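Missing here: one protein chain of the complex. Every other protein chain is in place.
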Amino acid sequence: MTDAAMSTTAVKAGGPVNAVLNRLVIIVPYLWLLFFFLVPFLIVFKISLSQTAIAMPPYTPSFDLSEGIGGLLSGLKELSFDNYVWLTQDPLYFNAYVSSVVIAAVSTLLTLLVGYPIAYGMARAPTTIRPTLLMLVILPFWTSFLIRVYAWIGILKPEGLLNQVLLATGIISEPLIILNTYTAIFIGIVYSYLPFMVLPLYSALEKMDYSLIEAAEDLGCPPIMAFWKITFPLSIPGVVAGCLLVFIPAVGEFVIPDLLGGSQTLMIGKTLWNEFFANRDWPVSSAVAVILLLILIVPIVFFQQAQAKAQEQGR
Amino acid sequence: MKSLGSIRRSFAPWNDPNAKPYIRFENVTKRFGEFTAVNDLTLTIFEREFFALLGASGCGKSTLLRMLAGFEEPTSGRILLDGQDLRGIPPYRRPVNMMFQSYALFPHMTVEKNIAFGLKQEGMPAADIARRVAEMLKLVKLEQFAKRKPHQLSGGQRQRVALARSVAKRPKVLLLDEPLGALDKKLREETQFELMDLQQELGLTFVVVTHDQEEAMTMADRIAIMDKGQVMQVATPAEVYEAPTSRFVAGFVGNINMFEGKVADRQANTVRITGPSGAEITVENAGDAAAGADVAFAIRPEKIRVSSKRPADAVNALQGEVYDIAYLGDMTVYHVRLGDGQIVRASSLNAQRVTEDPLTWSDSAWVSFRPDAGVVLTR
Partner (left out) sequence: MNQTWSRFNVTSVFLGLAFLYLPIVLLVIYSFNESKLVTVWGGFSTKWYGSLFQNQGLMDAAWVTIRVGLLSATVATVLGTMAALALTRYTRFRGRMLFSGMVFAPLVMPDVITGLSLLLLFVAVGFDRGFVTVTLAHITLTMCFVAVVVQSRLLTFDRSLEEAAMDLGATPVKTFFQVTLPVILPAIVSGWMLAFTLSLDDLVIASFASGPGATTLPMKIYSQVRLGVTPEINAACTILIGIVAAGVIVASVFNKRREVQRLRDEQAAQRG
């Protein structure tokens, strides 16, 4: 694969040493990602076609490289789609996929609804305090994800702070059961992923020329209408980027449903984790991962192209 | 009749005491925190006038325009449009439209949609909108670009879209904020005349903000020269150039030579001014300069003659030495250093291909001018 990086358009003059150095910049990260990112997926795919075995590693064929080509070929014959068939037979998996996608979609929408006013308010703030606001939004993102999710347990549980406040103020008479429900998962996702939504929205709104709004008003458009006709359409790249940044990881989310959702809620990341760590069924969990990846491949490619496009425009 | 400059105007409502003001700023002040952008300003603009606000950046001209458009409210004072007080009326209900310096074209809409935007807000029927948009596109010669988006247009084309969009609603007043600022020199000159034609054709009142004096001189019926939130002079381009009323205006517009001195004596409209080095100048049209007052005598370079000998008939002549010469083709600019060190700029038109009295660097030279060639400034 090294030749993949060989033809460059912009090889600067400076002798063969520099040409090699130029190429190293491409080759080293390229090879790293091939080996640690792409190849592992191929292995996942291969193992998803294997049989479960009580051994280490717990699957066959294991493709022992010492057996050479012959071993490889004989191994190929043993591959089967049994694990995928198994996924379709047990409704647990199908339900987990559907509920993951639904939960991710709903929470993405909620995050957008919560994040848009924040990003808008930030983008309209005086220029002097904008960097500070930006830092305040990013700061929680630097603190541990696990800790932030964990903090919500103390707030949401039946004897937690939220219920204490609501009971004390007389708004409710019985503690609300929020922890270990889908509501808790929504709260957790909105909370954890909010910066991912706010930042692209902010950057789209912030670079918008305010004179466009003035022009719309000058031409007879009241402020609310100007928002829907000018501001919102122009922020759509930010909306798309933000939604993808939330939706894609949320579908496969494990920590949030595990800590806040309890045992009654169903999400595919948790299913995969349990299949792997509790049942030690590597081939089935690989198959689960392959299907999850297939579900996400469209939004991921979409995200990647949006990124590339944004990069082109930034040029 | 003697007139300043070479143009005799038939359209001059500002000289008619019965003319009705169309736009009126009355004691308008605008403060942003500590900063006073516009300071107790009073100004009248007439219907169908092409009015220019000229000044350096930060002089308050854009704030004035934005107050008229409704983006800013005056801190005190009031603004009247056609007799109606504009206070409290939001921009989207004002019968004025603005052409923005950045053009502010909506990037997600085609040229057509941009032009139609204001008409849609009025709830105009679709068929009428289509007709008006077509008319506007024809007006600015962009018929074949109707379906393009702003980023697919050149700078000049964008400028014309912005113009078409802002006049599409037939506003009572069109406000133009540095309308030609983003264009290159050649395009700017062409567009100046297009704007003037358009204003004539549509019969609108134009208020244009610019920092480019040439642009203001070319296009405007009258110019208000602004400094530090105040109007220094409101006059026709010729008056501003030939009869500035203050040192600021004289120095701001075009090149000028300024001689500081004291009025020695005054007889009728003629004064004698003595400079610090004792040089003496006689000037007609003395204005309000009284004997003993500190004044400046201001004279344009093209009204000064440079010669190697003192002209026999000259009333005012000062001797010096040629310090620098710039040959510009159509004219030659001389810098003559006088005895007291002051540099005088004089330009002479190269009407002949050969000069009889050629001057060169370090030659002794005389600068001379008629008594009515300059103005006396007390402010």
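Each chain carries a letter (A and B) given by its place in the written order, and its residues are counted from 1.
Going forward, a contact is a pair of C-beta atoms (placed from the backbone, for glycine too) under 8 Å apart; a residue touches a chain by one contact, two chains touch by 3 or more.
What you see is a predicted model; the values in this text were computed from it and never measured.
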Contact residue for the chain not shown (choose from A:102, A:161, A:177 or A:236): A:161
Absent-chain interface as seen on subunit A, which is shown: 1, 3-10, 12, 14, 18, 21-22, 24-26, 28-30, 32-34, 36-41, 43-44, 47, 57, 63, 114-115, 117-118, 120-122, 124-126, 131, 133, 135-137, 139-140, 142-148, 150-155, 157, 159-161, 164, 191, 194-195, 198, 210-211, 244-245, 248-249, 251-255, 259, 269, 272-273, 276-277, 282, 285-286, 289, 292-293, 296, 299-301, 303-304, 307-308, 311, 314-315
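One rule holds for everything that comes next: only the chains that are shown with their structure count from here on.
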Euclidean distance of C-alpha centroids - subunit A vs subunit B, Å: 59
List of subunit B residues in touch with subunit A within their complex: 69-71, 90-94, 96-98, 100-102, 104, 106-108, 117-118, 121-122, 165-166, 169
Subunit B-facing residues of subunit A, complex: 209, 211-212, 214-223, 225, 229-230, 233-234
